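Apart from one protein chain that is not included, each protein chain of the complex appears where it belongs.
Right after this comes chain A.
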Amino acid sequence: MPEKATVIGLQQQMADRIKLFFIQIGDLSYFAGRFFKEVLRPPFEFRELLRQCYQMGNRSLMLVGITGFIIGLVLTLQSRPTLIQFGAVSWMPNMVGISIVREIGPVITALICAGRIASGIGAELGSMRVTEQIDAMEVSGTNPFKYLVVTRILATTLMLPLLVVFGDLVALYGSALVENLKGDVSFQLYFNTVFDALAYGDLVPATVKSFFFGFVIGLVGCYKGYYSKKGTAGVGYAANTAVVMASLLLFVVDFIAVFVSDIFYEL
């Protein structure tokens, strides 16, 4: 019966996809394990680490800044009418400050970096794999995992929290600008109110989860690029899947981070 055959075919496809998903999770975990093993073992590639930090941090600054500024502007502009309706417009700095610092800033910055950095790493390492540059590195006595992977994962892990702080500040500036123009609130008053509203409980979990976001972006980008196959088509595939997988994992990590910090708040 053709209908039954189609159903069986779809079931098989689904089973294959689920199997592939778990295989990838297993491989990614092994890859992460190898990172932790190699990161503490000399020789250390400090020069390459600094170069990667510069590449990832400095070159993402503009993008993160522009996005943060627009997010701050839009969030304030869209919230204003509702807050005015409830006579709560004076709560604007508190609301925007807490939402940006706790959630919007880290997540938006991480998503932008997943798009820019994870795809960049995936494509770069993928093309190095395809053109045998990684093999050449190994033959020349340099551990390519340490030189290429460890440095990139460390760089994203270290740089993302800094980018998040920068993005948060620019977003708050965007919000303050709207308040200044539309509500005659001075910048000083706006920022004083924001910082009064923020507590350690807002800053610490956000900063800690930014490190994890950076780690995930670097890990997925490197994993997809390092094991890239099938020639030049594989490079594009590596870049593309790196973004998709990193973005998805960011939300999973975000959920876990919020869940864990919520437990601490309850305590």
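What to note about this one:
Quick note on the criterion: a contact is a pair of C-beta atoms (placed from the backbone, for glycine too) under 8 Å apart; a residue touches a chain by one contact, two chains touch by 3 or more; residues count from 1.
The criterion applied here is as follows: contacts and distances are computed from a predicted model.
From the set "Prokaryotic ubiquitin-like protein Pup", "2-oxoisovalerate dehydrogenase subunit alpha", "Tripartite tricarboxylate transporter TctB family protein" or "ATP-binding cassette domain-containing protein", the protein name that UniProt assigns to the chain left out of the figure is "ATP-binding cassette domain-containing protein". The chain not shown here is touched by just one of A:50, A:139 or A:204, and that residue is A:139. Residue in contact with the omitted chain (choice from A:60, A:127 or A:175): A:127.
Within the entire complex, the positions of chain A that touch the omitted partner chain are 124, 127-128, 131-133, 135-143.
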